[in-house]
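What you see is the complex with one protein chain gone and the rest in place.
After this line comes chain A, so read on.
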Amino acid sequence: MSNRKGPPGSQPFMKRPDNTAFKQQKLPAWSPTLKAETVLPFFFLSGVACIMIGVLLIITAAGVQEIKVDYTEERDCAECYSLRLDRANSIIDCACTVFFSLSEAFKGDVFMYYGLTNFHQNQRHYMVSRDDAQLVGRQYNLKNPSITCVPFDKYKNGTPIAPCGAIANSIFNDTLQLFYHSDKNTETPVPLLKTDISWFTDRTVKFQNPSPKDNLTAAFAGTARPFYWWKPAYQLSVEENNNGFVNEDLIVWMRQAAFPSFKKLYRQLNRTQEFNDGLPAGNYSVKISYNYPVGKFKGRKSVILSTVSWLGGHSNFLGVAYCASGAIILIVAIILTVVHLKFREKPLGLEEE
């Protein structure tokens, strides 16, 4: 601070500080204290509220129907599993079927997920290995993938990879087809929608095809498919609006899971004809084109069918957590009350300690 010396002969009280509430630290203020009259009721109320929320959540979650079929080494898939252990066999097709039955009909919208375990989509080097500027269709980035994609950015001859990076390269490439067996001999394919399985923002904003959008072959000219892909990006689907970078399977895969075990939305039930109310009870099978090797990293693959509630999925964790917290808060509230009534220092005298 500088030495504030007023000019000589200045008028008196020149340097007197202003008398404002701010400068004199007298701003009007609310000074709350933790008083028994407020704290104890607050504890009781929040305890009760938590338990109520918890019960509601448990009831809601119980209403959600879900079935999970692990097909990693299930029945004839075991062969495919061992076949896929060796990368050299990757060109050999392998298909298998798993069966399951629903004891109860799945009412309403039904969603089909694939689940993977022990797959570290949240590994740092894996997470960064993508180029969002390329995925949004920028011409420059299409031909010049970001260095974050290394070593999945270019072929040895310099042809850029589109989409680049480890994430896109390792896309889940099993195909799952669901069949309903209304009796022993009939096998009805369950109509499934490939679209609307990703976030709206992802498929409209975050992922864009390079132009010309009406001719993807031309748009992707000069780029090559990722190493592990069978076909280039512009052949991911036959539908115009679900192809290239905006292919929803790709979009779903590109949204990395937070934890090594995850499930991703694969298809959703097209509610037509006999599936108008959802999936009826009965026997089902899933035909799998078994391409994705998980044996190497001791992962598991599964197919999951589920309905949803306002809360989302089947998980009970939140409801149980609320109930437990509520219970603990109530117990603490009771302890506090007892302590307050029995052991409190009675007079609030000011006798100096």
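What we mean here is this: a residue touches a chain if its C-beta (ideal position, glycine included) is under 8 Å from a C-beta of that chain, and two chains touch if they have at least 3 such contacts; residues count from 1.
Simple rule for what comes next: contacts and distances are computed from a predicted model.
Enquirer: Going by UniProt, what is the name of the one chain that was not included in the view, given "Phosphatidylinositol glycan anchor biosynthesis, class U", "Phospholipid-transporting ATPase", "Glyceronephosphate O-acyltransferase" or "G protein subunit beta 5"?
Expert: UniProt protein name of the non-displayed chain: "Phospholipid-transporting ATPase".
Enquirer: Pick out which of A:Y71, A:F111 or A:Y284 touches the chain that's been left out of the picture.
Expert: Of the candidates A:Y71, A:F111 or A:Y284, A:F111 is in touch with the missing chain.
Enquirer: On chain A, where is the contact patch with the chain that was removed from view?
Expert: On the chain A side, contact with the omitted chain comes from 1-4, 6, 12-19, 23-25, 27-34, 36, 39, 42-43, 46, 50, 53, 57, 87, 109, 111, 113, 118-127, 129, 131-133, 135-136, 138, 146-148, 150-152, 166, 169-170, 197-202, 205-206, 252, 255-265, 268, 293, 296-298, 306, 308-315, 317-318, 321-322, 325, 329, 332, 336, 339-340, 343-345, 348-350, 352-353.
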